[in-house]
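A short write-up of the structure that comes next.
Excluded from the complex is one protein chain; the other protein chains are retained at their positions.
Chain IDs A, B and C follow the sequence of writing; residue 1 opens each chain.
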Amino acid sequence: MKVKVRYYASFRDVTGKQEEWLDVPEGTTVQGIREHVRGLYESIARREQVLVAVNGAFPALDRVIEEGDDVAFFPPVSGG
Amino acid sequence: MKVKVRYYASFRDVTGKQEEWLDVPEGTTVQGIREHVRGLYESIARREQVLVAVNGAFPALDRVIEEGDDVAFFPPVSGG
Amino acid sequence: MIKIQREDFDVGGLHASLKTRGSGCVVTFVGTVRDTSDGRPVSRMSIEVYEGMARAQLEAIAGEAADKFGVDRVEVVHRYGDLEVGDNIVFIGVSAGHRDQGFEACRYMIDELKKRVPIWKREYTPDGVVWVEGDRREQGPG
Partner (left out) sequence: MIKIQREDFDVGGLHASLKTRGSGCVVTFVGTVRDTSDGRPVSRMSIEVYEGMARAQLEAIAGEAADKFGVDRVEVVHRYGDLEVGDNIVFIGVSAGHRDQGFEACRYMIDELKKRVPIWKREYTPDGVVWVEGDRREQGPG
């Protein structure tokens, strides 16, 4: 299954990408796709906090990713 | 000793006066002048809280009133 | 700056004057005339102030806020006279490095103002004109 993921802030810098398509098995969870991305980028793997949003919300880590989901990876936020 | 006292808010209404001169003995304290005023006005005597300011501050009750002091009587404040 | 005045104040202008290059935030409290008070309708209000003492107390409170919370600037304006529903009554504004300081200082100032600054509200209600005293209402002579 192909899933489009986007990277924000320093994660865009360290991946060198704004977005990319990942090929993951059906049934992959949020936790699973995070491990997948940690496996691709050493500088993300090193981070204590890697936030994953799905469709604009922070999902449970055992939520299953569906085809068409909008997945985003980013570091802790610093607005305000 | 003559001391000028002023009344604010509802105390001006119940005394019918903005200010008046009181004749009190030398050595009268803040507590003493408050008792004096309570003796003059029954509606002030009935009040739980009668605030007394001297020269723009809230003095200790045992502070001695001096000639020329600016003494004010008023109910609890309600600004803001 | 401490001001006690009859005229309305300009929130945007006060806000701008609070900022410094070292401040990370500006926190403000504005009190306004509500159309009810303790469940009774209020049509308008008048405010009396013992001006000299009010100014001295507000200056003391501003100094305490600066000492306790390390704020950068403080602006206080309190109005007196006749006010309508929706009108501004008081502006309390502080600038500070961080939001903890800003919120705590602003809250401290309005809390102290309500305890010890000699200002009194009189509300016009269907039952007559009512002095507001501390947290209680006392029926006035009309």
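By definition in this document, a residue touches a chain if its C-beta (ideal position, glycine included) is under 8 Å from a C-beta of that chain, and two chains touch if they have at least 3 such contacts.
In this text the structure is predicted, and so the values were computed from the model without any measurement.
> Can you pull out the displayed chains that the omitted chain is in contact with?
Per the touch rule above, the missing chain touches A, C.
> Which candidate, C:His15, C:Arg44, C:Arg73 or C:Lys115, sits in contact with the chain we can't see?
C:His15
> For the chain left off this view, which of C:Ile4, C:Cys25 or C:Val117 is in contact with it?
Counting the whole complex, the residue in contact with the absent chain is C:Cys25.
> Which residues does chain C use to touch the chain missing from this display?
10-13, 15-16, 19, 21-32, 34-36, 85-86, 97, 99, 102-103, 106-107, 110
> What is the set of chain A residues that contact the non-displayed chain in the whole complex?
Residues of chain A in touch with the missing chain: 6, 8-10, 13, 49, 51, 53, 56-58, 72, 74-80.
One rule holds for everything that comes next: only the chains that are shown with their structure count from here on.
> Between chain A and chain C, what is the separation of their C-alpha centroids in Å?
Roughly 48 Å, centre to centre.
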